[in-house]
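Please read the structure below before turning to the comments.
Omission of a single protein chain aside, the complex is shown with its protein chains in their original locations.
Naming follows writing order (A and B), and every chain is counted from residue 1.
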Amino acid sequence: MAVFLQSMLSGILIGGVYALIGIGLTIIFGVMRVINFAHGDVLMIGMYMTYFLFTLLHIDPFVSIVVTIPLMFLFGAFLQKVFINRVLGALPQNQILLTIGMGLVMSNAVMLAFTSDYKILSTKYSSSSFNILGISISSPLLISFAITIIITVALYWFLYRTDTGQAIRATAQDRGAAQLMGINVKRMSIIAFGLGAALAGTAGALISPTYYIFPQVGSVFTLKAFVITVLGGMGSIVGATLGGVLIGIAESVGGVYFGSGWKDVIVFMVFLLVLLFKPSGLLGTSKD
Amino acid sequence: MRPFMHNMRGTSTLPVLLAVVAVAALFLLPNFVESTYALHIMILIFISIIMGSGWNILGGYTGQYSVGHAAYFGVGGYTTIILMQYRHIAPWYGVWAGILVAVAIALIIGTICFRLRGPYFVLASIAVAEIFRVTALNLKKLTNGAEGILITDIPPFKIGDVVITDFMSKVPFYYIGLVTLIIAIFATWMLQNSKLGYYFQAIREDQDAAHSLGINLTIYKNVALACSVVFTSLAGSLYGLYVGFIDPSTVLALDLSVQIVMTCIIGGIGTIFGPVIGAVVLVPFSEALRSNMIAQAIIDSGLVSENSGFGFFLKEQLSHAHVLIYGILLVVVILYMPDGILGFVRKLTSKRRKEAI
Partner (left out) sequence: MNKAIVALMLALMCIFPAVVTAEAVKLGFINSITGPEAPIGENLTNGVILAIEDLKEKGINVDLIKEDDTGKPEKSMAALEKLATRDKVVGIVGPYTSATSNADAKMAERYKVPLLIPAASKEEITRQNLQWTFRTSGTTGDYATILLEMASKLGQPKTLAILNENTDFGVSAANSAKAVAEKLGIKLVFEEAYSKGSPDYRSTLAQAKAAKPDLVFMVSYVADAILLMRQSREIGLSPMAFIGAGAGFSVSQFASEKEISHGIFSSTQWTEDVPWGNSKAWYQRYEKKFGKSPTYHAACAYESMMIMGQAASTVGGDREKLRQQLRTGKWNGILGEVSFTDYDGYQNQRKAQMLVEQVQNGKHETVWPSELSAKKPIWPFPGWTK
């Protein structure tokens, strides 16, 4: 029982970070209909940023997101403007290959610049935890979970309560119609990709104190982000939040009862089942 | 938007003649080339063409962009090698068993996944391939898990009176690869000009319209998948036998699925020779980058001294950068040649023709 509760809890906490990655991808997909295979690599860039802010300027990872978010937003906007905008009308496999290529460029450029050494960001609280009823809770994970919730709420407010947010949502719903309504679709795409990148970068920053950083770290998260996004319904923010937590739990608890080697199979099985029986996702509105 | 979707009926005689000459030259090649390294690269190109042609049937002609074809590559390879290594069944039978198993699995997966469209299908195909990879890692009794299977011996191969025993040399694999690739290309050509091929292309152009014309989508998509998987699985078996080692991280990896798609896109999808051109460009290019031949050649040519700063950079750093260059190439090709090399060339020639008129 203790094992079950323990794995349940750590699953939920790590799921918070997954959720942030998933939300980033879901916004990008919702607006552009482009599957971003470079999402994990964008997250990796965020991790390196956090790492250098910490080692060179001694800014705490959780504080540094104040810097990381705008920088990553600009980075994402740049990627959209220079690369993705050119392939918006292209065949889906071309879009996929483009983002794969961008991912390869990012991870290998980082490798050339900073070598492929593993970077470990050791804060005072990296391995600190406290006990409740015999279950240990990792303090850094708890903090990052709290930050995730704050960011999600803020994002929700932005998308539903501001004009720009509503324009982004309109673009996501129907690109053509949005354009007819006078919405600058290209600009919305740039903002959306910027947001997506900023969220991925934030996730990178939040996970840095408890994880490790190396140039190829992105691939671990790219696939997870897809699963989360589909699970929650492409384009649905609440869905992605829920999806992230669900995947966190499925991995953690599934690992205990089926062996940790099988946990990825469980995750992908769940993914396939959702795709087949509720392709709009758990919370998505039914749309092709 | 899709310039290559027209059919190429009525092939003129010149290309046919060229193809015959090329094939004849390829058959004679091992008699003149002593370098086994060159033959090695040729064999890798052949395998790459076979798997590219396989994917092309489903992705290029039928418009179902699977990014999970490593699953069938791996299943084919694993079946052949497991049968040979643990059950002592000669690979000439094992290859067929591999195809059977791969096609059977493909049909089950296809029936489930073909309900999905566009990006959802792409994601589902990736998920399926990942499930296979992790399963192969965990089924240690069957696949030997992460350690992979190392082939110890390939039994002799008899065709009539000819007995081939020497599988240590490249030559048998060269010819097996060459014959298989010719069959793959011929099959694509046949398919392109058949009724079945028209059905496939109709599905690619507009699924709903095809459906309303009475084409059963699920059945024909599955047929396309089955045709596609035959060659993918063959390529997998051939790869496993040739390399003599198989493990989940090489034959079932997402990298491989991507590489298959990339070969086709770089060449030009939905064309007979797209995969050929893609493979002929990509395989030597990535090998030249990996082994740093380009830097070495620049230094040897005397353009840059090895001891100069730039020479040192080329020699020491460029070898670290080969994947980076590969990535840049990919981005450039997609942005500037979205229809692959064949499409690019065709656009150029048609422009010139227009200018001439």
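The criterion applied here is as follows: a residue touches a chain if its C-beta (ideal position, glycine included) is under 8 Å from a C-beta of that chain, and two chains touch if they have at least 3 such contacts.
All of these numbers come straight from a predicted model, not from anything done at the bench.
For chain B, enumerate the residues touching the unshown chain of the complex.
For chain B, the residues touching the absent chain are 35-37, 40, 44, 134, 137-138, 140, 145-148, 150, 152, 168, 239, 243-245, 247, 249-250, 281, 284-285, 287-288, 290-294, 296-298, 300-301, 319-320, 322-323, 329, 332-333, 336-337, 344.
For the chain that got dropped from the picture, name the residues of chain A it touches.
2-3, 6-7, 10-11, 14, 17, 108, 111, 115-118, 120, 122, 126-129, 131, 136, 138, 207, 210-212, 214, 216-217, 220, 248, 251-253, 255-256, 259-261, 263-264
In this text, only the chains that are shown with their structure count from here on.
What part of chain B is in contact with chain A in the complex they form?
Touch residues, chain B against chain A: 1-2, 59, 65, 67, 112-113, 115-120, 122-124, 126-128, 130-131, 134-135, 137-138, 254, 258, 261-262, 265, 269, 317, 320-321, 323-324, 326-331, 334-335, 338.
Can you list the chain A residues touching chain B in their complex?
Answer in residue numbers: 29, 33, 35, 83, 86-87, 89-94, 96-98, 100-105, 108-109, 111-112, 219, 223, 226-227, 230, 234, 259, 261-262, 264-265, 268-269, 271-272, 275-276, 279, 288.
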